[in-house]
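Notes follow once the structure below has been shown.
Of the protein chains in this complex, all but one are displayed in their positions.
== chain A ==
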Amino acid sequence: MALSGMRGLSVFISDIRNCPNKEQERLRVDKELGNIRTRFKNEKGLSPYEKKKYVWKMLYIYMLGYDVDFGHMEAVSLISAPKYPEKQVGYIVTSCLLNENHDFLRLAINTVRNDIIGRNETFQCLALTMVGNIGGREFAESLAPDVQKLIISSSCRPLVRKKAALCLLRLYRKNPDVVNVDGWADRMAQLLDERDLGVLTSSMSLLVALVSNNHEAYWSCLPKCDVPQEYTYYGIPSPWLQVKTMRALQYFPTVEDPNTRRSLFEVLQRILMGTDVVKNVNKNNASHAVLFEALALVMHLDAEKEMMSQCIALLGKFIAVREPNIRYLGLENMTRMLMVTDVHDIIKRHQAQIITSLKDPDISIRRRALDLLYGMCDVSNAKDIVEELLQYLSTADFAMREELSLKAAILAEKFAPDLSWYVDVILQLIDKAGDFVSDDIWFRVVQFVTNNEDLQPYAAAKAREYLDKPAIHETMVKVSAYLLGEYSHLLARRPGCSPKEIFSIIHEKLPTVSMSTVAILLSTYAKILMHTQPADPELQNQIWAIFNKYESCIEVEIQQRAVEYFALSRKGAALMDILAEMPKFPERQSSLIKKAEDVEVDTAEQSAIKLRAQQQQTSTALVVADQSSANGTSPVNQLGLVKVPSMSSSVIYSSKWDFDQSRSSTSTSSPSPSPDLLGDLLGPLAIEGPPVAGESEQNVVSGLEGVAAVDAAAIVPVTVQTNAVEPIGNIAERFHALCLKDSGVLYEDPYVQIGIKAEWRGHHGRLVLFLGNKNTSPLFSVQALILPPSHLKMELSLVPETIPPRAQVQCPLEVMNLRPSRDVAVLDFSYKFNTNMVNVKLRLPAVLNKFLQPITVSAEEFFPQWRSLSGPPLKLQEVVRGVRPMPLLEMANLFNSCHLIVCPGLDPNPNNLVASTTFYSESTRAMLCLTRIETDPADRTQLRMTVASGDPTLTFELKEFIKEQLVSIPIAPRPPAPVPPTPSVAQPVPPAAPSNDPGAMLAGLL
């Protein structure tokens, strides 16, 4: 029956199956492809039957995983065949071989449309199916009205209408504007009265898609959401329709009307309590599919607490059953339940069972359990949960270890009952899974220890203990060396902790570690020397010998340290003043949480963690702030820290200054409560009482060291006072820098710092705004509005109205690029400090080049494209004058930093540049853009530029964009940062660049 007449195809399939190995198979496939290619070339001799056969063969080869890069045209051309058998093959093969972005599909639009509006029912079905499966934007725009007509047409049979409904659903997803809401809502309501189950099911799917975007318009459909009983699947009435219906209800706001609400809850109650586990797997699956959807609806409807606890009890039962699917879904839904308030305590009752699930044989289930444990953790159960996670770490799969250690670290930090426990946990983590502990985790420990004096002896002692172990992870060497360098003198009286012993046990590790660790070890040695007063000549000589040895190290970072430490340590007791211990770090939000959000997509764990992170952010920030004020960190110090790096003298000096200053101000100003101090400094009556003492000391210190930074820092508050709120740094410059990189500071003034971190993927972007309050009193009436240009769809998550003191809040901002344009989005940001209302309007760096993705093309790809895009409006040429003169190499760097990748060698003339990139937007999809710059070596201020792409607007916008870059980059006096003059000669590195010091690195990262 099925293959009668297709002998060639079956023979080919048998041949393939009989191939003993992959090489033979490839040979057979290549032979067949060659055959098909020649047959297609002289198409005249091809009968429709043969054409059909070859097209099927192509699909089969394609399915085997081979590249089929020809013959698409033949498949598409079958669509316009007059007879059903050929047409059918054409439609089906096309929809398998091609995707919606394929150019050949455009050729078929007209034929497809004729089939859809034609009278032949079978042709209609074929066309609707293909458009429903691979139709893109263009199809949406040209076919949507016809498809809509078919859905509601009374002369069409259900088999056409159900296909039309799903086809429209696809077109709507591609472009929501094609469905005109006004008239359509009523039609939709009528459709739900449909008695044919296929049409009803399809229409319900369509409704779900429509209401998920805009529920307002479809209120009239709400009462129609019920399920007929005629059809049953394993005894369950239309399970899919039930699920879809309940899904649709979840897009409407909570039902308020008490009667409707009551009857709805009755139904839900019946589903939840009346579903039993039965033997038949399919019946079970179907009934539980309905049950879990009902559960989701209950959560959405915000049911009474009683019902919620019933649900959790049910889930509690589920997570203990034998059926793995139900266990999995039980855990998953419990995690979703966490989003509903007030159920934490009830869920905690199942903690033991959830911990057992962490040892489930199925990794999918273990992942869910980990996610749930992470979500349900709070102060009361943190110790238990984290210890379980640590225990599990040694046996966990490699695939989960990184996520596991990150989560354990975050929980330990968030909910530590005391900080020594926190240090214990992290050190254990490093010990057990060092490979999976990223740098930010140990940076964070260092930060906590530095900021809490009580913790320092404990942490140092612990670090010392770990060093005794025979084989320790390099990260452990790093953290131990750092901690012991800073604080080992606090242990001096304990056995085995004399400077000499500490030095030798650390030095033992040196031969086994990498260069970055050697750098830390050198600092540690210098610190040990400093703390050994009076100097121990033997130790001194040993360490000096090491410094001497590394003075010729090939690694510039290490060489520099060795030279500097050697010189400094010869200063004898003065070393004490220069290499003092690290100052306290400014309190920032944990970078771990940010990281947890970043890895989310990869590790496939979603909503719960995000939600928790958002919920807890404020509280974390507060906890940290409390600790710091308890320890008497002075705000002066904070200001100093913020200011000094910009002066960028040697870090050692500045840290020294900070240290002294913090000490002096803690000693002199401790009686005055810290917020007042800041108020005084910033207020008009700055100079009175304690601050005077602090400032005068500062000046003494600065006099000693002769570092201008101190003066600058001291003066800053005064300038601030005169000009209300003056931004720090040049806003335009910051914006331009951010246009070329993805994270940095967008705006800063004495109260607020706004940082940005962005990720771009295709035409989507995700920016996170970090709003940081730099003060010890909260910022009120915080408002952030996004004013998007018409080509960007932007969605900013909720911005809290108040930012607690010294806290940082993160506000994710989703961006979608609809079409090419150079317009810029604006952030309208305002807040109130004391009585000052501050408002700034900032350009957001969601600019054209962010949607470019570099792509290198070879000459074979480039030239056909370049030729095929001939002349305006797809290819535009312009002579640009007034170009900022720059060497060609610099221009190439500029292009590269804008994601236009320069393809060397394509243009024979060495004075020309050719660059390519892909632009992503919703309307253009991924589109290749090509650029050629012809420069005149005699006159560098002018050049000829040619830009080509498949979209006229894009070509124009890109051309203008590049022009802006070439002509007017120097809005700031300096060239943008990422365009460094390529160092042809090794240049001397500026002394102690701040970013190289581990301390500064820490401060930057945390």
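What we mean here is this: a residue touches a chain if its C-beta (ideal position, glycine included) is under 8 Å from a C-beta of that chain, and two chains touch if they have at least 3 such contacts; residues count from 1.
We take it that contacts and distances are computed from a predicted model.
The protein name that UniProt records for the chain not on display, among "CIB3 protein", "Ribonuclease P/MRP protein subunit POP5", "ER membrane protein complex subunit 10" or "AP-1 complex subunit sigma-1", is "AP-1 complex subunit sigma-1". Residue A:N282 is the one among A:Q24, A:S263, A:N282 or A:N836 that touches the chain missing from this view.
If you put the hidden chain back, the residue from A:K51, A:R247 or A:H791 that touches it is A:R247.
Counting over the whole complex, chain A has residues 1-3, 5, 10, 13, 17, 49, 56, 59-60, 62-65, 67-68, 83-85, 88-89, 92, 96, 99-101, 122, 128-129, 132-134, 136, 159, 162-163, 166-167, 169-170, 173, 197-198, 201-202, 205, 231, 233, 238-241, 243, 247, 282, 285-286, 288-289, 292-293, 324-325, 327-329, 361-362, 364-365, 367, 600-602, 604-607, 925 touching the chain that is not drawn.
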